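One structure, pasted below without further comment.
For this depiction, one protein chain was excluded, whereas all remaining protein chains were kept in their positions.
Chain IDs A and B follow the sequence of writing; residue 1 opens each chain.
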Amino acid sequence: MVAFKIRDLNIWFNDVHALKQVSLDVEANEILSIIGPSNSGKTTFLRMLNRLNDLEPSFRMEGEVKFEKEDIIRMDAETVRRKVGMVFALPLPLPLSIFDNVAYGVRMQGIRHKGKLTAQVEEALKQAYLWEEVKDRLSESAFKLSGGQQQRLCIARTLAVAPQVILFDEPCSGLDPISTAKVEEAMLKLKQKYTIVLVTNNVKQAARVGDRTAFFLSGELIELDQTDKIFTAPADKRTDGYIRGKFG
Amino acid sequence: MRNPHRTQKIAFAFLFLAILLILVPVGLIVFVIIQKGLPGISWQFLSDMPRQGMRAGGIFPAIIGTIYLASGAILFSLPIGLLAAIYLSEYAKDNLLTRIIKLAIVNLAGVPSVVFGLFGLSLFVVFFKFGASILAGAMTLGILVLPVIITASRTALESVPQSFREVSLSLGASKWQTIRHIVLPNAIPGILTGVVLEIGRAAGETAPILFTVAAFYLPQLPESVFDQTMALPYHLYVISTQVPNVAEKIRYGTAFVLLAIVLSMNLIAVIMRNKFRKLKKW
Partner (left out) sequence: MRKFKEFIIEKLILLCGLASIFFVALIFLFLLKEGLAVFKTVGLFSFLGGKSWYPISEPPHLGILPLILGSLWVTLGAAIISVPIGVACAVYIAEISPGKIKEVLKAGIELLAAIPSVVLGFIGMVTLVPLVKSIFHLPTGLTALSGSIMLAFMAMPTIVSIAEDALYSVPKIYKEGALALGATHWQTIWRVILPAASKGILAAVMLGIGRVIGETMAVMMITGNAAVIPQSILVPVRTLTATIAAEMGEAVVGGEHYFALFAIGIILFVISFIINVTADLFLHKRQ
């Protein structure tokens, strides 16, 4: 099944042509990794999928982005974002308690019932492998958690809203190897229930967790294939060069 | 030949002199008012009605009037100012309208205070038939402090990191929910600091209340918002220029109380600013 169907997508910020003629499908329940040098349009592409680009006043687009056969531009932005969650590059807890961070999105949907909230928060924290570490300190400020814990809190927060897709924007760029491993472990588990799009600067991470991998360069999609294929026998020599450079 | 280092020494000495020319008088003013005003302060002076044509008794109704006017002004301007600041910080696009709004704010801040008095007189006192009243005076003062309330609130709102807004939106919250639950709570310290400062300024303004509310001599407390009232700054003006033979103690005492109210508001604002800066979580 196809989660996202993207055809001839072009994006500009003022006069900067950030994405050029990108067409690809994101399959349901896969992890699609997106790699590429900085300013290659990876994050712009990702932010298109839950309409965060709308926040930029200079944003302009052409082309078609369909989520489960619906044009996301025609959909209500809040509905899109509820179905398509995002985990950001740096751990960004809201200045609230641990509990309130996870409950935030749920509350915004109008759910106020205490028991229901508690259940959903617990479930989300368990899915993000954080429950055991924080279950006794839910009312503490989220800023008291370590960087890795904060990032898993952000994942839990996204899960609590019960999305269908989770977008990860370089989620481990600020984390040490152990924390990174925990986040990756969580991602692999989440794949069973969710569709995941992962933007990463870390080519090894893409190789470890991605089912398929896409390579972006200067706003163009250069190549998209099974992760094994991309890393062993890429069709385009620019992909080859980038991967070698990163590995070398 | 001119020695550049000697030139520099002379120049810096002149610059330093300029600093002294400002700060020494400021210090002296505050010192003189404290030194000559403090002895006149007693519980009776603060809590009594004025007597004998303001040549004896206390300044109680003027203090109360000033409190009413300053709080009334904030009550009127805070909701409008805060929403206007939200518009500028969260909704306004970079276009001509926004440019005009910003220019209007600058101009509103620059209108001479006595012109606000005229405006208040013609709109509230005459046109709306409020008469010279607390309502008219407080609303006039409210419009006077509005631009600063907007600017201070806007700065506070804009200092909330953009990433918080993105996170909230990405969790499916609407724009207004994001403002209401994330942006506003984190901007409140800065907004409050600005509000406290403006309470002080509203308390010290004289010209806008001259024709809109201030009573020359009214030794009783106002009973409704349609009553006139005495106010400290106008009272100080009256007893120092309009009424002969007022004891120095009373004049300095009144100046002291007014200055104390205004400066303590400033002090509170400074303390709040430092405290909140330390508490800041991000």
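Convention: contacts are C-beta pairs under 8 Å (C-beta built on N, C-alpha and C of every residue); 3 or more make two chains touch, one makes a residue touch a chain.
Keep in mind it's a predicted model, so treat the numbers as computed, not measured.
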Problem set entry | In the full complex, displayed partners of the excluded chain | B
Problem set entry | Chain not shown: contacting residue from B:141, B:183 or B:262 | B:262
For this session: Among B:71, B:159 or B:174, single out the residue that touches the unshown chain.
Result: B:174
Seminar exercise, completed: Among B:34, B:92, B:221 or B:272, contact with the omitted chain is made only by B:92
For this session: For the chain that got dropped from the picture, name the residues of chain B it touches.
Result: 4-5, 7-8, 11-12, 14-19, 21-23, 25-27, 29-30, 32-33, 79-84, 86-88, 90-92, 100-101, 103-119, 121-123, 126-127, 143, 146-147, 150, 174-177, 200-201, 203-207, 210-211, 233-234, 236-237, 240-241, 251, 255, 258-259, 262-263, 266, 270
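In this section, only the chains that are shown with their structure count from here on.
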Problem set entry | Touching residues on chain B, where the partner in the complex is chain A | 93-94, 163-174, 177, 181-182, 185-186, 281-282
For this session: Spell out the part of chain A that touches chain B in their complex, as residue ranges.
Result: 50, 52, 55, 57, 77-79, 81-82, 85-86, 88, 90, 92, 94-95, 104-105, 108-109, 141, 143, 154, 157-158, 161
